[in-house]
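Missing here is one protein chain; the remaining ones are kept as they sit in the complex.
Up next is chain A:
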């Protein structure tokens, strides 16, 4: 194959990996990274390296299953484990994603307020905007735009540079693991992994690969897409932690959300750092708020055998449309309740992601090791080890978290 041809294949396949990885840095994600930086300085930076490896392994598995079987993850779970398991898994994921959707709108509301827009105007407008996109069926165009919008995440890099971190310290802490046995540290740790490797992403990525029609032969290009996306996610995460670590941690400012981070950055790192931070958050929140409910409605319908699709009407695909509408309506309404515990919602949704993840990983691992499904594309031993380790660490951390709650 000539280089030119290879390049063309990469271009045609690119998208699912990068987009999935970027929506992953959503409102909840940015909040988690900000808090990690503000409360623990650079001391959690080292977790990004194993997390990136785990993320690549897990995402690669999802993309590979999609390319080899031509089916979504929910499809495979339903066909291999039956309706009962699928149903309850979908119920659990629906609740998780409702929390996640609310978290996206919380992020959107917060960033709008920093940029001077009242949340009672911003949230309904945002909700209507994302709803109309799907109901009017222009999602495909929207996804292309989104690929470009991913670039907006780069604003976090100048934001971190403006915060003037001590780069040598940053470098040391990134490669030197450390651990603290406190409930706050462990929760933040789970949150970090939970926000980086989310249950719903695996469903979204696999369906996106199937929908793009990527086959075994072009799978190598899809792998590049996935790896590139994963690095991008964690590089952004890295700069957010650095920005908050260099300023808020040093100044001893405790924050509990991404917008507090944005606001608190202003006096220490300058107004521009603060505004850039807020723009990044607004961008992340709104795009995730449109894709997350969509992905959720998609995979629930996939699993239950209901019609789904953005070009369908309420009559053709009632379950799909109602699920999507419900997630957006309820997700945004929660944010509009005066005095709603927004921060808690964002936070808890990340932790629930972390708790749900092992279950999804176990399903993925058992599916990808079925010879009748994957043939020559089954997991290698190394992959199995890394994925199982991720699942076990998540279970262990969650257990520890629950124990620290009671001690």
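The working rule: a residue touches a chain if its C-beta (ideal position, glycine included) is under 8 Å from a C-beta of that chain, and two chains touch if they have at least 3 such contacts; residues count from 1.
Basically, contacts and distances are computed from a predicted model.
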item	value
Omitted chain, identified by the protein name its UniProt record gives, among "Cytochrome c oxidase subunit 1", "1,2-phenylacetyl-CoA epoxidase subunit B", "CRISPR-associated exonuclease Cas4" or "Membrane protein"	"Membrane protein"
Of A:305, A:341 or A:399, the one touching the omitted chain in the full complex	A:305
Option from A:26, A:75 or A:104 whose C-beta touches the chain left out	A:75
Touching the absent chain when the full complex is considered, from A:87, A:228 or A:388	A:87
Residue among A:317, A:351, A:365 or A:397 that touches the chain left out of view	A:317
In chain A, positions touching the absent partner	75, 78-79, 82-84, 86-87, 304-307, 312, 315-317
